[in-house]
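Please see the structure below; I have some questions.
With one protein chain held back, the other chains of the complex are shown just where they sit.
Presenting subunit A:
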Amino acid sequence: MGSRPAAQVGHSRKVYIQRDYSQGLGLRYSTAMPPQLQDRMPEDLFEAAIVNINQILAGAENGSVGVYAESCFACLTGYLIYMCMDTHYERSLKEVRKLIEEYNRTVFMPRRLMMIDPSERGLRVIEVVLLS
């Protein structure tokens, strides 16, 4: 299947945080820290980071009056307005991306970890790479 690039990491050096469906179908990731990270960062810090990410994602999927109004307006313009602006969901995902980049720079990289934005993984998992 072709040669893998030198940077390819085997699965033992990546951990995956799965979706948490206990509160419903909303975008939410499990706050349980995988055991492989225990020697690299404290559990509360990890949990706080995931909780913050979940907070922004919760806003993405909740239907509020503003979201409905935006959808109705978009429908009336034949959805052409989305060529000029992002949907509410996309804006939330961009906020998460920015937050994860900041976390990588300030919290994870110094601990030789890197968190991959879940949008890069189809919102299935949050991938954390253990760097050596």
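Just so it is clear, contacts are C-beta pairs under 8 Å (C-beta built on N, C-alpha and C of every residue); 3 or more make two chains touch, one makes a residue touch a chain; residues count from 1.
To be clear about the criterion, contacts and distances are computed from a predicted model.
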Per UniProt, the name of the complex member that is left out, chosen from "BRF2 factor", "Calcium and integrin-binding family member 2", "Palmitoyltransferase" or "Presenilin": "Palmitoyltransferase"
Missing-chain contacts mapped onto subunit A: 4-11, 14-16, 18-19, 21-25, 41-45, 48-49, 52, 60-63, 67-68, 71-72, 75, 78-79, 87-90, 93-94, 97-107, 109-112, 114, 116-117, 119-125, 127, 129, 131-132
